[in-house]
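Encoded as structure tokens, here's the structure I'll be asking about.
The other protein chains are all here in position, but one chain of the complex has been omitted.
The chains carry the letters A and B, assigned in the order they are written, with residues numbered from 1 in each.
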Amino acid sequence: MQNNQPEIAIETKNLFIFYGSFAAVSEVNIKIEKQKVTAIIGPSGCGKSTLLRAFNRMNDFVPSSYVTGEILLQGQNLYSKNIDPVEVRRKIGMVFQKPNPFPKSIYENISWGAKINGFKGNMDELVEQSLRGAALWDEVKDKLKKSAYELSGGQQQRLCIARTIAIQPEIILMDEPASALDPISTLRIEELMQELKQNYTIIIVTHNMQQAARVSDYTAMMMLEKDGSRSGTVIEFSETKRIFTNPKDKRTEDYVTGRFG
Amino acid sequence: MTYIASKMNQLDLSKKFRPGESLIQALLFLAGFLSIFITLAIVYELGKEAWLFFGNPDVTFAKFFGTTTWQPGIGHFGIWPLVTSTLITSLIAMVVSLPLGLAVALYLSEYASPKARSALKPILEILAGIPTVVYGYFALLFMTPLLQKIFGEGVGVYNMASAGIVMGIMILPLISSMSEDALSAVPRALREGAYAMGATKFETSIQVVLPAALSGIGAALIIGISRAVGETMIVAIAAGSGPNFTFNPFKAAETMTGHIARISGGDLSYNSIDYTSLFAIALMLFLVTLVLNLVSQAVINRFRQRYE
Partner (left out) sequence: MNHSHYPKDDSFRVSLNGRYRIANLWQGLFFSALVIAILSLVALLYNVVDGAFGYVAYEYKHAPSEFTAKPLDQLNKQELLELLKTNLSSGAYKKLDNDKPMGERSKSVLVTLVLERLFQIDTKQTWSMTDSILHSNDIKAEVADKYPKAILEFRSWLTPVFLTTPMSSKAEFAGVRTAILGSLWMVGIAILFALPIGTGAAIYLQEYADKNFINRIIQTNINNLAGVPSIVYGMLGLAIFVRTFEGFTSGSMFGVTDSNGRTVLSAGLTMGTLVLPLIIINAQEAIKAVPDSLRQAAFGVGATRWQTVWHHVLPNALPGILTGSILAVSRAIGETAPLIVVGASTFISVDPSGPFSKFTALPIQIYQWTTRAQSEFHSIAASAIIVLLILLLTLNATAVLLRNRVQRKY
């Protein structure tokens, strides 16, 4: 569906994220385009992961955390009272910083999420498709019954991606997915993201600016507020090309050219 | 591929009614709450019968705390003989277990090599795992004859000293493991600071590490006392069967717990003064150990906060 008006997958409106009385992230207004890779970059401790986890309500598990403002998925605010967080996570999948496969077989790692979400089709087919989708099939097709812990770190992370796409989410969140991996595994994950965006919207947090430049279409630059409140916010959000070549904000320019700090 | 509840374009994110989830959560909460119910049941049941006991017109405050004979069946309600023997046996137990337990803890945490420690600790765990009735056998058939050999005729077949000493051996592993935890929680930096000023290992452990761990060791002491006061089988077997108001540790005297065990082991009819009096004693035991445990826990929590 080619259209001049970009289609929006998810957007935040005046979003604040609090831990108790401390606003970890404040006033974020961004629109994430469908079937594109959007990177969130910024110095450590500026609330990148917190913002990412707000998209599928993983912050619910942090006691005393709450949000104000809205995150809209197809017009529905994810934080309104009648929204079920389990349904949200089913539609917005997540890949974590460190590979965290279940201590089960490779096959079960993928089938479990499908099973609990009521998948009724051919499970073998789903497992194969998901593994192919994560560019892992050829490496594991002969040892599906083996423990996922026998895979290398890079393979484990791709398994976690396969596990996520098996439940067919709308959006995939990736929290520094390659930070624990070697350069070759990192490259494979990055290539994979380019394929995945044919079907999925991807939001990735990375502390690696080169990676953001390589893989993303849009970039959100986060910084701590200047007022000394230790609260992070998005200071600039636009096409990645622009962020890296012609940023509007002086702080963005300093950061991407390495003069930050 | 087919998911039942997924439509391609219209997302349904509304709250689902999951009766199973709610039911399970409710059941789990009940399981957790049962522990509160157990405490309430203890307080209620002990309190109810104790109330009947103290409500008896013959049981006056003056008699209870003012006289020294305990025989509720025939109207003697002086609690002191049971209290003094409980205190004496507990005191003896602490005199044995505190210095020994502390010394063992110091040796294990400051001196022993990791290899020696891993070989020695299971021995203490075995000591801690032996049922108290076995300690009772040991007290009556080993410690008492030993005391008789050392101190001669004055030592009774049943006596508080033997029960107290063996109780001390029983509590030793508890004291040593809690003290060792406290000692090893003292930061390395503190030790290194002392070494860097030219202190010997002994000076460091006694003058720097030990004071820093003192509140943790205090907590161990308090828990130890609570254990000694509540311990039943050793005193029931070796300390004597019959209340006796005496301060001579070589004489027989029944403790609060020993008294409960002996009387309840016999024919006991509900609603008799013997029955209600046991609950009054048990209530006192419960309250004393509760306060000791709470204090010890508070001390440990404060100790932890300091070094975390």
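Here, contacts are C-beta pairs under 8 Å (C-beta built on N, C-alpha and C of every residue); 3 or more make two chains touch, one makes a residue touch a chain.
These figures come from a predicted structure and were not determined experimentally.
Interface note for the absent chain: among A:93, A:154, A:232 or A:247, the touching residue is A:93. Considering B:59, B:94, B:221 or B:260, the position touching the chain not shown turns out to be B:260 (whole complex).
In the complete assembly, the contact with the undisplayed chain comes from B:223, out of B:223, B:252 or B:273. Listed by residue number, the positions of chain A touching the unshown chain are 56, 58, 61, 63, 86-87, 89-91, 93-96, 98, 100-103, 112-113, 116-117, 149, 160, 163-164, 166-167. In the full complex, chain B contacts the hidden chain through residues 18, 20-21, 24-25, 27-36, 38-39, 41-42, 45-46, 48-49, 99-101, 103-104, 106-108, 111, 120, 123-124, 126-127, 129-138, 140-142, 169, 172-173, 176, 200-203, 206, 223, 226, 229-233, 236-237, 257, 260-261, 264-265, 270, 278-279, 282, 285-286, 289-290, 292-294, 297.
What we mean here is this: only the chains that are shown with their structure count from here on.
Chain A and chain B, compared by their mean Cα positions, are separated by 53 Å. Across the interface of their complex, chain B is touched by residues 73-74, 76, 78, 82-84, 86-88, 91, 117-121, 125-126, 129, 168, 170 of chain A. Residues of chain B touching chain A in their complex: 1-6, 10-16.
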